[in-house]
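On to chain A.
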Amino acid sequence: MPRLTIEDLQKIKEKHKSDFTLREGGYRAKVTVHMGTCGIAAGARAVMTALMDEISKANVTDVIVTTSGCAGLCAREPLATVEIMNRPPVKYCDLSDEKIKEIFKEHILGGNPVEKYALVVGSETTY
Partner candidate 1 sequence: MVELTINDKKISVEEGTTILKAAQMNGIKIPNLCYDKRLRPYGGCRLCVVEAKGQPRLLASCSTPVAPGMIIETDTPKLRKVRQTVLELILIHHPLDCPICDKAGECDLQDVSYDYGKPAGRFVRHRKEALPDVRGPLVELTANRCILCGKCVRICAEHQGRGALGFIGRGFSTVVQPAFGEILQCDYCGQCIDICPTGALLSKPFKFRARAWFLEEKDTICPFCGCGCTLTLGIREGKLLRSRAKEDIGQSNGNLCGRGRFGFDYIYSENRLKTPMVRKNGELVPASWEEALAYISDGLKFVISSYGKTSIGAIGSHRCTNEDNYMLGKFMLNVIGSNNIDSSAAFGYSKVQTILDKAFGLKSHPINMKSPLGKDVILIIESDISITHPVFGLNILQAKREGSQLIVADFKETKLTRHSTSHLKMRQGTSVAFLNGLMKIIIDKRLFNREIVSKMTGFAEFEKNLDNYTPDKVSKITGISEKDILSTAGILASAKSRMLSFTVGFAENTKGADTVLAASNLIILLGEDTDALQIPAEYANTYGLYTMGVRPDAAVPAGKDIFDMLYGSGSLHALYIMGEDPVSAFPYNSKIISTLKSLELLVIQDIALTETAKFAHVVLPASSWAEKDGTFINAEGVAQKLQKIVDPTGQSMPDWQILRNLSLSFGADIGMRSIKDVSDEIGKAVREEQNTSDRRVFHPVSHLPVEEPDADYPMAFVTRDVLQHSGTMSTRSKALDLVVSEAFLEINEDDAGKLGIYDNSHVKVSSRRGTVYLKAKISDSVPSGRVFTSVHFPHGRVNALTNPPENGTAATGAVKVEVVKG
Partner candidate 2 sequence: MAEAAKILVVDDEPVVIKSAERVLRAEGYDVEGALGGREAILKIEQNSYDLVFTDLKMPEVDGITLIRWIKKSNPSIGIVIITGYPSQDTIKEALELGIIDYVPKPFTPAVLVDVTKRAVEWTAGRKPEEKKITEEFPPAMAAELDRVINDYKIKPGCLIPVLQRAQEIVGYLPPIVQKRISKGLNIPQAEVHSVVSFYSFFTMKPRGDHNIRVCLGTACYVKGIETVLCKIRDTLKIDIGDTTENRRFSLEGVRCLGACGLAPVMVIDQDTYGAMTPKKALGIISRYDPAIAEAVLQETVEEEIVEKEG
């Protein structure tokens, strides 16, 4: 990355928004796998791998998979958040590779959250 100026910060922010928000980026869904030490220890890597496999098998290109740090509720790791355009994000917990496959099919491709694995819907209060 070249050196930034203050204006660049704003531009990056806007650009990132347009690239990575579902509405403007033209993506179907965004999946965040929470990969802190807890998550990794609980098996987040396997979940991630399984998801990537599924995506490539299904030959889907409009799903963003990203990683993030600890989601806070360590007891229920591995956790992942699935966001579909125009819907509030759904957090899944106690995941395994089998579960994520199901979620991929049902929720990401099918648009129906998998209730039995879901923990919560919505975003947290940040301010």
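The candidate set was assembled so that all candidates are chains of the complex that A comes from, given by their letters.
Definition applied: a residue touches a chain if its C-beta (ideal position, glycine included) is under 8 Å from a C-beta of that chain, and two chains touch if they have at least 3 such contacts; residues count from 1.
None of the values given here were measured: they were computed from a predicted structure.
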> Given that every candidate in 1 or 2 is part of this complex, which one actually touches chain A?
Replying inline: 2
>> Could you list, by residue number, the parts of chain A that touch candidate 2 in their complex?
In response: 37-38, 40-42, 73-75, 77
